[in-house]
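A single protein chain has been removed from this complex, and every other one stays in its place.
Note that the chains take the letters A, B and C in the order they are written out, and that residue 1 is the start of every chain.
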Amino acid sequence: MAKKMHDTPNLDQLEDGPWPSFVTGLKDLAKDKDYVVDLLGQLEESYKTRKGYWKGGTVGVYGYGGGVIPRFTELKNEDGTPKFKDAAEFHTLRIMPPPGMHYDTGTLRQFCDLWEKHGSGLIAFHGQSGDIMFQGATTDNVQKAFDELNEMGFDLGGAGPAVRTSMSCVGAARCEQSCYDEAKTHRAVLNTFLDDIHRPSLPYKFKFKFSGCPNDCMNSVQRADMAVIGTWRDNIRTDEALAKKWFVKHGMDELVNDIVARCPTKTFQVKELSKIKGGEHISTVAVNDTHGIEINNQDCVRCMHCVNVMTGALAPGKDKGATVLVGGKSHLKIGGLMGTVVIPFIKLDTDEGVEQLVDFAQRTIEFFAENALEHERTGEMIERIGLTNFLDAMEIDVDPSMVNSPRMNPYVRTDGWDDEVAKINAKKQAA
Amino acid sequence: MAKKMHDTPNLDQLEDGPWPSFVTGLKDLAKDKDYVVDLLGQLEESYKTRKGYWKGGTVGVYGYGGGVIPRFTELKNEDGTPKFKDAAEFHTLRIMPPPGMHYDTGTLRQFCDLWEKHGSGLIAFHGQSGDIMFQGATTDNVQKAFDELNEMGFDLGGAGPAVRTSMSCVGAARCEQSCYDEAKTHRAVLNTFLDDIHRPSLPYKFKFKFSGCPNDCMNSVQRADMAVIGTWRDNIRTDEALAKKWFVKHGMDELVNDIVARCPTKTFQVKELSKIKGGEHISTVAVNDTHGIEINNQDCVRCMHCVNVMTGALAPGKDKGATVLVGGKSHLKIGGLMGTVVIPFIKLDTDEGVEQLVDFAQRTIEFFAENALEHERTGEMIERIGLTNFLDAMEIDVDPSMVNSPRMNPYVRTDGWDDEVAKINAKKQAA
Amino acid sequence: MNQAVQAAAPAQKRKPKETGVPDNKKFLHPALVKNYGDWKYHDRPRPGVLHHVAHGGDEVWSVRAGTQRQMDVHTIRKLCDIADNFAEGRVRFTIRSNIEFIVSDAAKVDPLIAELEKSGFPVGGTGNSVSMIAHTQGWLHCDIPGTDASGVVKALMDELYDEFKREEMPNRVHLSTSCCEINCGGQADIAIIVQHTKPPVINHDLVANVCERPTVVARCPVAAIRPAMVNGKPSLEIDETKCMCCGACYPPCPPMQINDPENSKLAIWVGGKNSNARGKPTFMKMVASGLPNNAPRWPEVAEVVKNIIAVYKADARPWERLADWIDRIGWPRFFEKTGLPFTKYLIDDWRGSRANLNASTHIRF
Partner (left out) sequence: MNQAVQAAAPAQKRKPKETGVPDNKKFLHPALVKNYGDWKYHDRPRPGVLHHVAHGGDEVWSVRAGTQRQMDVHTIRKLCDIADNFAEGRVRFTIRSNIEFIVSDAAKVDPLIAELEKSGFPVGGTGNSVSMIAHTQGWLHCDIPGTDASGVVKALMDELYDEFKREEMPNRVHLSTSCCEINCGGQADIAIIVQHTKPPVINHDLVANVCERPTVVARCPVAAIRPAMVNGKPSLEIDETKCMCCGACYPPCPPMQINDPENSKLAIWVGGKNSNARGKPTFMKMVASGLPNNAPRWPEVAEVVKNIIAVYKADARPWERLADWIDRIGWPRFFEKTGLPFTKYLIDDWRGSRANLNASTHIRF
């Protein structure tokens, strides 16, 4: 039995309603833990005054420079002692999850046991960067909790100006849209940067995210300095049995209004079977005895929409890989940024492919480390120096896929035009 | 007979080929005019050296500060005398055309006669701003030519930091798409600013352009500080006879691929007649005995496409007027700018409507005169001060039609939010 | 700020095993290992259940349930019990902190659902539902929050409970919440984000002790901060005509107190989309602001959010995400239909904002 609960009239109201309540959970923990009793006390105070009361500081584990988010209370009595002394320290350990965030119950139970022992008993599955957040430990207990987690095979994630914890979608493990092995790639890339994860010394944070297809279930385009998004180069595959099954259930109206009309490039067409033409770049499939689908894959932008609507009947091609975008981030300083295509396509189905990606990631981070200003993200850096200079440094050829369109202003000095053209032609001839 | 022609081996090559040749025309003039002989001499020199040889200066007509583009040769002999002395001065008079650029032959012949007398005999129909450009007169003759033109009922247009000559499309005179009286509006607006046209004293140039419908045959969206583009608010009108006629000629495939698929908001639909629903905002018309067109006009953005393809069968509604955009301009300094919607809709079918537009134009130019920096166009000014401040000054309520979307960043100080909402509500209630 | 540097390494301390990201293979359900990368299609037999079929014919059912994310160990153990007794001992969490139980036998689905519901975990969040809100830290843990996150999520999910359990929306609806303008919650169909309305109040006594002044000055997006001497001590000064109250100066300099019980408001954003389906990804747009930070249940926020969801549900066509819907009906009608006032603050004036002005006569009347 822990000490007496503080009055929490505000928080109590968050026990009403059908959604699982974190307050009920905290109160459960508070039964055994003075620590959580006082945490609730401080949180209630925040609810009352509408102010936060944590400040940062310096706490870590031996051998690493980051991965712990230190929190010290600022809610003090007149004499400077904490108002809620048992919750005066409330640090979080950020632990990297397995790709796809799969667990067996044994592992989860072990997490619970150790965090009940060393921490508050509050765990978040997961933080927005993907970390398992073991929330609430005193400075003394941080190392103990880490040691046990580390022995289990888990490791601290990133915080501060470091390579950060990454996320990958469920992908190949359970999703028919997956275009590469997200888990393998995620590990190969991240585990290359353990030093940069554990010892923050970059200009600012750097995040990777891995989505298996353009549905981008990891939101990587706007939350990752480097987004690796699966795609394919060849034709959309078709399955006539599933296409007909779909059509029986949904009919022509849905086919026309929900797919034809929504294909962004109008390349998805429905035609009488007799009018459907084949060809190297054409996917076709009958939906009944009179009509069928015709897709000119050269005009398809792999948006996934038709494939999503008719899952199985249509599927990504076989020549799979990924598009790599650089520079996504959130609001700070210049407004939200989306990533920009820098590698239109990379094969990832062999070790060499994955190594190429790792190599590109390494060179990107090296360049970032050397060229970004303090607290500048990759997107801001590229904004400042220009995409072309970044590509130059990465030894990547410019490609119209990287832009929505060529420039709309004449403000560029083009005296190297002929040289560039000569280079391009030389490369073409060499290829 | 004029003096001997200079050799013009370069220009001679521009007499070949089927398109009417300005060189042939100039040579025709040169037969009688030393002036043009020397003009051809200088032009040939430009072709040879690939350099221009005119410079500006100060030439005008009595009473006006602008409207003449002075040109003095820079092609000099060692001793400072002009190389082609008879063409040492080659000024242009910019004369405002009638709206729609209509003429009777009598007027044109009069132009020819006077310009043969006082000028080079070279006239451009028309400059890119719409002026009749009487090209090539000596300083002495500028006034004479102007006096005659002015007596004919023509007046000088703009040059320098002034309100400029304007253009309006053929519109109501001959076009079924016309949504307002372009000619009347053009004159009403421009003739309000004669002082600002003739006596340049604005921060920089200011251009009006008038297009009768969103096809914008005057390119006003990107070439006018204020573009007045016709549009309508009610439903697209239909004519069944013409619709059926169109369908007989073009058929279902064209209807679907050329119109349905190209309607930007997918509001143009083809349906079985039995499935077509009517309604306050719906336009419908049969194309044959089984099928018809259904347009929900609430989702229609008046792009004109379907109306263009099926001219007459579909037509702009009856509640016509115009959208006013401000700030279009060309490349200089910050890159090309398009106008921005500032008045989503204004009626122009009564004198009061036109006066309202004139009033708005006056207030805009006053604001521009007072607030623009030197050599700053309206678009640049708005870019600098923000659209909202411009609207504020113009006493125009903000409207979501003015933007593609609301803001995508949080970088705004919103402490007046409640006041703004109160104002909006008060206005709503008053209305 | 919060990265740690371990001053001296006491001799007894354990050296970390730098193991990095663990292999997920050992955690995967066996059917997922067997059919890894070989799935053919899926369908959804009912809300909350995904049924995936492999090319070889294997099938798995995934049952998805909502959690509070910020979970106490008792709750986690309860979920483990359910996994052990009613599923096959494996679970995964989605990016939205929903839990998924994977079973290889259709017969196990119903009992599993029953047990989850009995234990207070709503089953749903799949397909065209309103899924769980992307959750941030707020007062519970962050050092800069203007509001809470867990409470906002809880209060809102209570209101959206039915829509979580149903699949009745035109397309999936993803919400996020962010307890400061930094926006850890990310782009979403609907987002709730703190919007400060007054410049920071500087505690001049502290600046000299705790802040690196050049760092703070550099952080301001509009160069509104300059070093100044206040009461003889080095401090900072804000040009209030420039400051747009973003709060970016607060993390590097806690004495620049931006949070204010009254003046830190909440804004609602809509139409963010990360997926490439149909149109390209798009940022969300601010559509309402000035909502009070009304803990513990934020009723004003809930009302606006629920209203937007209701209008969207009634008006959008199948497969139209919120952004797609607005693309069709246009922004004027969005404001008309939701009854939200369109104020001048919603007109962008930040860098590159010109691209967002309507440079056409495409207007809906």
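Note that in this section a contact is a pair of C-beta atoms (placed from the backbone, for glycine too) under 8 Å apart; a residue touches a chain by one contact, two chains touch by 3 or more.
No experiment lies behind these values; they were computed from the predicted model shown.
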Visible chains in contact with the missing one: A, B, C
Options B:Asp86, B:Asp155 or B:Asp399, residue touching the unrepresented chain: B:Asp155
Absent-chain contact - pick from B:Val37, B:Ala145 or B:Leu190: B:Leu190
Which residue of A:Thr81, A:Asn404 or A:Gln429 touches the chain not shown here: A:Asn404
Touch with the omitted chain, as defined above, among B:Lys3, B:Lys318 or B:His331: B:His331
Residue numbers in chain A that touch the chain omitted from display: 214, 216, 221, 229, 231-234, 264-267, 297-303, 323, 325, 337-341, 344-345, 383, 386-388, 391-392, 398-418, 420-421, 424-425
Chain C residues that touch the omitted chain in the full complex: 276, 280-281, 351-352, 354-355, 359-362
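Note that in this section only the chains that are shown with their structure count from here on.
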Which two chains share the largest set of C-beta contact pairs: A-C
Computed distance of Cα centres, chain C from chain A, in Å: 13
Cα-centroid distance, chain B relative to chain C, in whole angstrom: 48
Residues of chain B whose C-beta touches two or more other chains: 266, 408-411
Shared-contact residues (touching 2 or more other chains) in chain C: 181, 183, 221, 246, 283, 350
